[in-house]
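With one protein chain withheld, the remaining protein chains of the complex are depicted in position.
Right after this comes subunit A.
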Amino acid sequence: MKEKKEKQPQTSSQNLKEQALKEKSIMASLPDNLELIRQQLGNSSDIVIRQVGLPGEIAWAVVYTDGLADKQLVSEFILESAMLHDRVKEESKHDPASISPQLLASNVLAIGETKEISNFGQLFTSLLSGESVVLVDGHAAAITAGTRGWRDRGISETLTETVVRGPKEAFTETLRTNTAMIRRKIKDPNLWLETRQIGRVTGTEVSVMFIKGIAEDKVVEEVRIRLERIDIDGILESGYIEELIQDETYTPFPTIYNSERPDVVAAELLEGKIAILVDGTPMVLIVPALFVSFLHSAEDYYHRFDISTLIRILRYIGVFIALFGPSLYVAITTYHQEMIPTQLLYSLAAQREGIPFPAFIEAIMMEVAFEILREAGLRMPRSIGPAVSIVGTLVIGQAAVEAGIISAAMVIVVSTTAIASFVFPSYSLANTMRMLRFPLMGLAATFGLYGIIIGTFAIVLHVSSLRSFGVPYMGPFAPLIISDQKDAIFRMPHWAQVTRPKLMNRNNKRRQQKPASAKPKP
């Protein structure tokens, strides 16, 4: 478990002031309150303060942030309802003091979501997250009204986890849209959502979502504890959270899964995992993560089981090639030529005749060139894409071979490896393979296959020691769990998947009842 130092007591005067302001309660005088708001927000031009009421009548004000709050909601259902409300008109003439914020909330404002608040900390949080704040003169309380409505990107098709068959929608940057997309898939009262704000300055909303009764309570508690420990100024993407709560930082392997597909998150929730949604990013974190889940695609469950299983096996072959491809080539051509069939050896030797570098240098050059191309492809402006790819293919593919710098076989090996690293449904695992490839190549160049074997032992030992939120990372292979093999390398038909994965669930194991009758009869 991670040990963290106790929170440092906030000693600086700046912090003390902020703390005092947060706890300062709302004053009775409306002008004082509005003055304080203006002063604290530095008269920011996007804060709209609308005061209502003639002299002598009841005075009240609506404060909202332009752009975050829906203007139509504010004007129609707060301003209009209150200004045109008969009773408010009547009472404000006779007994202005009887119009309290509570009365406004319960009888007047035609808004679904209202809340009474009493201090400025809550006031600013609500105001800056798009709610409207209603303050009434003479009352030391305020009402917040749920008027959030800002421009967002809208739900669009997923770009990073594409499928042929299955839902195409992806999460967006708005937390509420994302939770709604999951709720639409799981209509169960046991789907619980806990939201907290993390980030002292950004105050980013982070929601923990799980199915009560399926998710292990201990793991949920562990997630809460780890999120509670975070004390940072800003959370801008779920990657921040991932690095702050993962079990082991010094590992190339991702121990937290992420996805931008609501159907993947729903499926993982049903297996007893816990989703962590962060406002402002479409990437949802899922814990605990197993190594195998990085090789599972959502589509595996939508296609027939036989082809899904074969494709999964293909992915494992992809892992092998992506990890060992160039290092095996280097080891075999440098030290173990006897393994190559004679004809092939002749042609390889002929190709390599004019090449001035040892295979290792050749491989490193090609790999680095490929990594540069790949990174450039990601970062460059879209419009110059074709130019770079033409230069890349011509220079590296053909010219380098013709110029006698690189052998053609090496081009084949490196490009096969590169393509193999794209068969993983998860980008984070592809990065792992990318990183581990280089040390393995070094070992292969110095010790041949012996080096690769030693490197593999080290990798195997390392992954065996990893845990994700207490769950062994290499499960269900190590420790071996026979019943979980139904959804690891193989994907058994759905009628055969009667139980949930054992690693994750100890109390609620059953997925379907009566396994025998669930199998369709001919």
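Following the convention adopted for this analysis, a residue touches a chain if its C-beta (ideal position, glycine included) is under 8 Å from a C-beta of that chain, and two chains touch if they have at least 3 such contacts; residues count from 1.
Just so we're on the same page, contacts and distances are computed from a predicted model.
Within the choices "Cytochrome c oxidase subunit 1", "Spore gernimation protein", "MaoC family dehydratase" or "ABC transporter permease", the name that UniProt assigns to the complex's undisplayed chain is "Spore gernimation protein".
Touching the chain that is not shown, out of A:D233, A:E338 or A:E353: A:E338 (per the contact rule at the top). Mapped onto subunit A, contacts with the missing chain fall at residues 1, 335-336, 338-339, 341, 446-451, 453-454, 457-458, 460-461, 463-465, 472, 474, 477-480.
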